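For this view, one protein chain was removed and the others were kept in their places.
Then we have chain A:
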Amino acid sequence: MGATLRVYKRRIRSVTATKKITKAMEMIAASRVVKAQRQVAASTPYASELTRAVTAVATGSNTQHPLTTEAERPTRAALLLITSDRGLAGGYSSNVIKAAELLTERLRAEGKEVDAYIVGRKGVSYYAFRERAVQESWTGFTDSPTYADAKAIAAPLIAAVQKDTAEGGVDELHIVFTEFVSMMTQTALDDRLLPLSLGTAAGEQDEPAKGGEILPLFEFEPSAEDVLDALLPRYVESRIYNALLQAAASKHAATRRAMKSATDNAEELIKSLSRLANAARQAEITQEISEIVGGASALADATAGSD
């Protein structure tokens, strides 16, 4: 076998092996997307009931709460960025990091300091490489987050919001994550969790069909303040949990897409390499034939000369 042909054959073998791996990763990601989507759906009843309850308290009482009132001059904001632990997901992590950068710039332009809280190794290494300060970071669960993870993330954030700004507390809490729109579309999104803007919390109530509905007057047990005190941290936790789940679903969908195009590329590559290998084999045969013919005619000439 000729040297060029052997090189082609070897490259085809290695691309085929890679293709098998990417194909397997595509299948795994596809099955995980379905699972992650199911988790998002399972957490929806809790989230929507909680939103309803928060809206009810916020509109049904005149209670002032540090978590709902806007500071007059906000000077510091917390930013929670949700990325993934692993790569191989196309532009997934860089898109969401880019969205966080834009938000950071916007907040800075409004004169606020930005405290970064980061979920996922990709985001952590992005900040570490640029030597930027990170308040706190969490890694290791982005593929399948649990409610306990969301609680662990929410605790320091809520503590920071409740602290006085002068003592290192924050006035606002923003979250940046990737929203799972569909299998094909995932968009990086930023959202302000706190202070609660009633526009978003009451969004569900503003639907045209319910436009004229008056929220019932609630009786609070033990009191409106206590209910709100207990409700808001849960609300933040559930929003963070929802964001984590959506981010996980988006990550798997992005991986699936990236691995699908990698598999397609490998197929293309195998096709063109086989063409090249075929051409090389043909060239080799042609050369061998011409060598044989050349040799035979030289022999014939030699015998004819000696006769």
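In the analysis below, contacts are C-beta pairs under 8 Å (C-beta built on N, C-alpha and C of every residue); 3 or more make two chains touch, one makes a residue touch a chain; residues count from 1.
One rule holds in what follows: contacts and distances are computed from a predicted model.
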Options "ATP synthase epsilon chain", "Fe-S cluster assembly protein SufD", "Carbohydrate ABC transporter substrate-binding protein (CUT1 family)" or "Simple sugar transport system permease protein": UniProt name of the undisplayed chain: "ATP synthase epsilon chain"
Options A:A3, A:A133 or A:L217, residue touching the unrepresented chain: A:L217
Given A:V7, A:I28 or A:L50, the one touching the chain that is not displayed: A:L50
Per the touch definition above, residue among A:V34, A:A128 or A:A230 touching the missing chain: A:A230
Chain not shown, touching residues in chain A: 39, 42-43, 45-46, 49-50, 52-53, 56-57, 146-147, 151, 216-222, 226-227, 230-231, 234, 237-238, 241
